[in-house]
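Only one protein chain is missing from this complex, and each of the others stays in its spot.
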Amino acid sequence: MNGGQDLGGMQGFGPVIEEQNEPHFHADWEARVLGLVLATGPLGLWNIDIGRHARETIPPQDYLSFSYYQIWLAGLEKLIARNHLLDEGVTAKTKGLTKLTLKNVATTLARGGPANREAQSAARFKVGDQITTRNFNPTTHTRLPRYLRGHTGEIVIVHGAHVFPDDAAHKELHDRGENPQWLYTVRFKATDIWGPDKNPNDHVHADLWEPYFVQ
Amino acid sequence: MNGGQDLGGMQGFGPVIEEQNEPHFHADWEARVLGLVLATGPLGLWNIDIGRHARETIPPQDYLSFSYYQIWLAGLEKLIARNHLLDEGVTAKTKGLTKLTLKNVATTLARGGPANREAQSAARFKVGDQITTRNFNPTTHTRLPRYLRGHTGEIVIVHGAHVFPDDAAHKELHDRGENPQWLYTVRFKATDIWGPDKNPNDHVHADLWEPYFVQ
Amino acid sequence: MSSKPHDHSHGHSHDHSHEHGEFSDLSDTELRVRTLETLLTEKGYIDTDAVNELIDTYETKVGPRNGAAVVARAWGDAEYRTRLLTNATAAIAELDYKGRQGEHMIAVENTDTVHNMVVCTLCSCYPWPVLGLPPIWYKSAPYRSKVVIDPRGVLEDFGVEISADKEITVWDSTAEVRYLVIPQRPSGTDGWSEEKLAKLVTRNSMIGTGYALNPDQLVGEVQA
Partner (left out) sequence: MSSKPHDHSHGHSHDHSHEHGEFSDLSDTELRVRTLETLLTEKGYIDTDAVNELIDTYETKVGPRNGAAVVARAWGDAEYRTRLLTNATAAIAELDYKGRQGEHMIAVENTDTVHNMVVCTLCSCYPWPVLGLPPIWYKSAPYRSKVVIDPRGVLEDFGVEISADKEITVWDSTAEVRYLVIPQRPSGTDGWSEEKLAKLVTRNSMIGTGYALNPDQLVGEVQA
């Protein structure tokens, strides 16, 4: 969706300012929000794409005003509400959920959440191929940002099949599951994306799934 | 510029909500802001394009959070500061400026600010011609919104030469004055702009100047 | 019941700082405006009577009744309709509506096959001489962002039904040209006077987010 999260190429935010000796957290609650997000993920009620969509559907004026942990908090609250976790009479036990315990933290983090999956078909593109990205504007989750739609680039890496976020984020709409698709790194010329006044030496790379390409 | 003002095609703001029996102003200060903007314009220190750029350079998180008269106020404050109107020792008299008086209000509003000018050259396009808009991303003022860049449409009205905002807004950068350019209404298919899932009956029109077209 | 433990007070926090445009509540804004007006007046840039007159003009004199008169005349007078569609600025000036934010007018006509909607995605351009000042929703992010990409969704927001096979045409006012929609004349109005026809013409019908009223909607209906 073309929400507040789709920031690539927006202007007017001012310079990037680095905070000197930046602490990990600027308030205790920020650390707690990190911990809550990491601790509730393993309940298995949502995946990373559902989580991202919960954050990007925050109205743009809020998304752009919130600090990043405020965005995470608002997203987490949505996921919790949508799954009725705090409804009266509902508990982890009634839901059949198992909480992450201290002794499983290290192994859970070390395992992570790999996104590669067995391919359902052969890759249609190879390194060196030119592709053109589709022009679409779904209100649902996508990882093809606006600034890369309708542009031509060159495939430079083939990653194998990965979970397709546009489907994985929307179990509520359709039952395509993770629908793994071939993932490629595509190299775009800055002059193609932004116009001829850009430095002809410069490029942008992005990781894009096969369904994002004009076939 | 791709600022907070460039809203066409953004998503996530929620439904359009009409206020029943909406008053002209929601607070007295809103009326005063309207009056101040209209009263200071005739001082001749800035034109409509400079005024628009003053508003669109408000950081996006503010632009999207402000009410519209707050945007006008912030823009007006910038213009006043940039022209040093309120600096110590400076007055309308020392600046050689004449204020709008009560007796001139009606004629000033009736005159308005026509933007048509004598053409500097012949029109390069006529009704029925196909044009493709340029892909550019200036940090300066433009009236070619992001959603209409790099798209093909058909000329349906030729308006004559009009003040070219991209230049008129930036007296401080270059001395091209109003640099009048041919202005056209261009008709785009919704499916071309947004993708094939849009209603094939639908269209968007915009008023675009000749320099916005790929030549 | 929602378990969200946060309130809905007006105002929210910023972790990042920026250098302008911030103020804590409406009374601060009011103070800013008052101070600005006082200083501009003292220094001779503005005249209070002129400011009052400017406000009064758009608060009490110029509004959508002007546009309604134009539309009603076009409905009732085929030659005027032709002039309006050919040179709207001149045709509208026949009724003495002209000037600021109406210098270059175009009238677009709704038909059985086409529905027109007007927006300014980049700011708040609006045909002041015929419609007055725009309503909040017209200047708001929801309308400006959505009507060009999802005009049918916007009509739904307004409770307006439209068939999928009717063309929706959106006019994005990116230049100094201003657009007035001529809504379709409702049936059952044959022989009506211009004054009576004008009562059917709502502001929203001249922007494209509504239709003209039917005769049976007229009684008791507040004219926006």
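We call the chains A, B and C, going by the order they appear; numbering starts again at 1 in every chain.
By definition in this document, a residue touches a chain if its C-beta (ideal position, glycine included) is under 8 Å from a C-beta of that chain, and two chains touch if they have at least 3 such contacts.
All values derive from a computational prediction rather than experimental measurement.
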Which residue of B:Q11, B:T40, B:Q61 or B:N135 touches the chain not shown here
B:Q61
Touching the left-out chain: which of C:L36, C:V108, C:I149 or C:M206?
C:L36
Residue touching the undisplayed chain, where the options are A:I58, A:I131, A:I155 or A:A169
A:I58
Chain A residues touching the omitted chain (full complex):
5-11, 13-19, 21-22, 24-29, 31-36, 38-40, 43, 48, 52, 55-56, 58-59, 62, 64, 66-68, 70, 73-74, 76-78, 80, 85-86, 90-93, 97, 99-102, 104-106, 108-116, 143-145, 147-148, 157, 159, 162-163, 165, 183, 185, 187, 193-194, 199, 201-209
Had the left-out chain been drawn, it would touch chain B at residues 2, 14, 26, 60-62, 65, 67, 70, 77, 81, 86, 88, 137
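The rule we apply is simple: only the chains that are shown with their structure count from here on.
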Looking at mean CA positions, which chain is nearest the middle of everything shown?
B
Let me have the rounded angstrom distance from the C-alpha centre of chain B over to the C-alpha centre of chain C, please.
16
Could you grab the centroid distance between chain A and chain B? Build each centroid from C-alpha atoms only and quote it in angstrom.
35
So which stretches of chain B touch two or more other chains?
9-11, 13-14, 56, 58-59, 61, 64, 194
Find every residue in chain C that makes contact with two or more other chains and list them.
18, 141, 149
